[in-house]
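In what follows, a single structure is set out as structure tokens and then discussed.
One protein chain omitted, others in place.
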Amino acid sequence: MIKISVRTSAREEIKDITGDIENAVSEADISDGIVFLHCPHTTCALAVNENADRTVKSDILMSYKDIVKEQLPYRHMEGNSTAHIKTVMTGISLNLFIENGKIALGTWQGIYLCEFDGPRNREIWLKILKD
Amino acid sequence: MIKISVRTSAREEIKDITGDIENAVSEADISDGIVFLHCPHTTCALAVNENADRTVKSDILMSYKDIVKEQLPYRHMEGNSTAHIKTVMTGISLNLFIENGKIALGTWQGIYLCEFDGPRNREIWLKILKD
Partner (left out) sequence: MIKISVRTSAREEIKDITGDIENAVSEADISDGIVFLHCPHTTCALAVNENADRTVKSDILMSYKDIVKEQLPYRHMEGNSTAHIKTVMTGISLNLFIENGKIALGTWQGIYLCEFDGPRNREIWLKILKD
């Protein structure tokens, strides 16, 4: 298992980790296979989405804030229930393809850690299986 | 990596691609294993849900439209922010089991491409690992 460290810098942030994942895959020196990602936290998630226009990231966070209401009578005393809910909606487990030593992504796709309760030091775990 | 082409026919559409995936698995001639799906786009997603009553599909799209508001002050200039958000909520990465050469699905499960910004020509990418 490979562990990648990620430092987030705001309460909520969609942080591009494509380069970190690509570096780990490159070091593993595997030509063709699948890389599996696991986010070991409960208040941040993994997503794949738009890598070009950065306004998409702020639009996602704004919409998520509208969808998952802050003012419901939550019982969890840490005050971060919305972060748990957004994480469950988004997911913490991904599989991506490796072709010719590189991660196969669509033209507009980047890989993101979605921080919903930062800033914090986070980890992403990877495993790679060969074809 | 196997690539499947899918043509969607509306702005929003939940399109059954079970047969396409089954054909690809059948051609790969693998008895037992796992098929991994990757949707290489940022405004359409992958889901597994009800295959019998087609009203479930329209109910999902109606509810998604209620959940992800069109009238928020989105900054992304292409006008399809809601499609990006729905894609992140739904996911673009799946793993399904192959048993005796066929995809193992529950009785009521079908595999769907969820188009949120069509109509378009879309691709789904597959990789298969043997048990």
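The first chain written gets the first letter, and so on, giving A and B; residue counts start at 1 in each chain.
Methods note: contacts are C-beta pairs under 8 Å (C-beta built on N, C-alpha and C of every residue); 3 or more make two chains touch, one makes a residue touch a chain.
Computed from a prediction, not measured in an experiment: that's the story for all the values here.
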item: Full-complex contact with the absent chain, from B:34, B:83, B:113 or B:126; value: B:34
item: Residue of B:6, B:28 or B:67 in touch with the missing chain, whole complex considered; value: B:67
item: Touching residues (missing chain, whole complex) on chain B; value: 34, 47-50, 53, 55-56, 58-60, 62-64, 66-67, 89-91, 94-97, 99, 104-109, 114, 129, 131
item: For chain A, residues in touch with the removed chain; value: 1, 36, 38-42, 67-69, 72-78, 81-82, 84-85, 87-89, 91-93, 95, 123, 125, 127, 129
